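Note that this complex is displayed minus one protein chain, with the remaining chains in position.
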Amino acid sequence: MKREEWSIRTSGRGFTDLTSRAGSFVRDSGVRDGMCNVFLVHTSASLILGENADPSVRRDLETFFARLAPDGDPAYEHDAEGPDDMPSHIRTVLTQNSLSIPVVAGELALGTWQALYLWEHREIPHERRVIATVW
Amino acid sequence: MKREEWSIRTSGRGFTDLTSRAGSFVRDSGVRDGMCNVFLVHTSASLILGENADPSVRRDLETFFARLAPDGDPAYEHDAEGPDDMPSHIRTVLTQNSLSIPVVAGELALGTWQALYLWEHREIPHERRVIATVW
Partner (left out) sequence: MKREEWSIRTSGRGFTDLTSRAGSFVRDSGVRDGMCNVFLVHTSASLILGENADPSVRRDLETFFARLAPDGDPAYEHDAEGPDDMPSHIRTVLTQNSLSIPVVAGELALGTWQALYLWEHREIPHERRVIATVW
């Protein structure tokens, strides 16, 4: 088992592609056939495996979630950190913060169109901690 | 690899914090660096990593899901066990019932604000079975 911790600076709501970083980690680990887990230590950002070819997919995901869980919805009690606070927790619960991906022949076995994204849900840039493990 | 099975008595729709139970299991296992998986053997309850500081976050999650998948929606065919039957399955599909969490230095590597919750979706209390594994 090998492990690494990454600190990712997001630039506010939106996607950061971690695919090549995760790929390097797996290659450097020397693990040929196994599993890789990426884990996000936060409750207002997500990890997803999303379409990597057309940026409009990510814009449409934002459109969808902005409509599904709008910022500043008066139905929420919890707004300690602003109108995007509770929607960020909802987005995280609806998506994922732990992903396990097969390692085949020393590489992450992602599909042609799959990329690993950190999805920041808060409007303000954040420092996000990810724990990557391969075994 | 160590394994334990837990039987959790819920008190109807709502959250049961399993963080300290999972932490004890990991500490007692003697595993220093590895992975822990918690798995819920049901289709009408979930496991989530949720915000642990402010109880209003959990109330708002209930509010959100009650609006997204309302009990007694006439659009559903499946209501064999009552108006909360199909909404419970929907909530489970939208969240998770298997979570893999890194173990670092003999502890679950959860963030400061992350807690492991069993989220009961049925109105009536249930006995829920969780399988915890560490390796």
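Brief remarks on what is shown
We just call them A and B in the order they show up, numbering each chain from 1.
Methods note: a contact is a pair of C-beta atoms (placed from the backbone, for glycine too) under 8 Å apart; a residue touches a chain by one contact, two chains touch by 3 or more.
All values reported here derive from a predicted model rather than from experimental measurement.
Residue A:Val57 is the one among A:Val57, A:Ala80 or A:Ile124 that touches the chain missing from this view. By the touch criterion stated above, the residues of subunit B touching the omitted chain are 1, 3, 37, 39, 41-44, 68-69, 75-78, 80, 86, 89-90, 93-94, 96-98, 100, 129, 131, 133, 135. Not every partner is drawn; the one left out touches subunit A at residues 33-35, 48-51, 54, 56-57, 59-61, 63-64, 67-68, 94-96, 99-102, 104, 109-111, 113-114.
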